[in-house]
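What you see is part of a larger complex, with each chain still in position.
Chains here go by letter, A and B, matching the order in which they are written, and residues are numbered from 1 within each.
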Amino acid sequence: MTEKIALTPKTHTVPPAKFSHGVKKGTILQVAGQVGFLPHEEGKPPTPAGPTLREQTLQALANVQAILEEGGATWDDVMMIRVYLTDVDHFAEMNEIYNAYFEEQNLTQPPAARTTVYVGLPPGLLIEIDALAVLG
Amino acid sequence: MTEKIALTPKTHTVPPAKFSHGVKKGTILQVAGQVGFLPHEEGKPPTPAGPTLREQTLQALANVQAILEEGGATWDDVMMIRVYLTDVDHFAEMNEIYNAYFEEQNLTQPPAARTTVYVGLPPGLLIEIDALAVLG
């Protein structure tokens, strides 16, 4: 039987509940929904990188990346990115930040597919991102 | 060619439309969005397990589990659980119910990754859950 491995980067808390920040089984790697929380500091509550869409988007992407790397994957392996925004008016700015971010990643494979929808999130959070990767 | 198998537990209706409650193909098993409807009774319309978040969450999880089992899978095989709530204020209570539920499942593998977002659902429904599993 193929083992399912929990992915818990050093930047993340030990999951406070019965979920994993990411899991890998065989060639499939799934990253849980990441918001713009700064790297965990012992004894501190989860804290957003800042109030702006830019700060939270870049932090959420960094949080996804940390989980990918914990599983031996890179953005090149990512098939699907789901972006949850709270406000339709944030779409253009998110796209700009997203594009600039991925320009800098020097992908060697085509970028992931993506779906963006507008939902509710807990107060203060403007974006949540999850990702599905296929390795190998 | 690998066969795609429809998963239709005895607790569920024959799908009333052109979708499957779950499908399995090779090692991939996908569970459709499950709400808190009680096991189907011939001639009765779909009926929520109750008006509370607790009743609906536990029933939705049971409905997901029935489809997993129909496909020869268990919660241990689940990579991703998507939780759709209608109210941000339900998050803490859902987490509590979710954690207690999975404590009782005696998982032998790490728990699934998870994304929770807040959306609209048909009147009376407070939660919808779907799941992606990798078997073997």
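Convention: a contact is a pair of C-beta atoms (placed from the backbone, for glycine too) under 8 Å apart; a residue touches a chain by one contact, two chains touch by 3 or more.
All of these numbers come straight from a predicted model, not from anything done at the bench.
The total count of identical chains across the complete complex in this file is 3, with 2 shown in place.
Keep in mind that, in the parts below, only the chains that are shown with their structure count from here on.
Separating the centre of chain A from that of chain B, both taken as means of CA atoms, is a distance of 23 Å.
Looking at the complex, you find that chain B touches chain A at residues 27, 76-77, 79-81, 88, 91, 95, 98-99, 101-103, 107, 109-119, 132, 134, 136.
Contacts from chain A toward chain B in the complex involve residues 1-6, 15, 17-23, 25-26, 28, 30-33, 82, 84, 119-123, 128, 130, 132.
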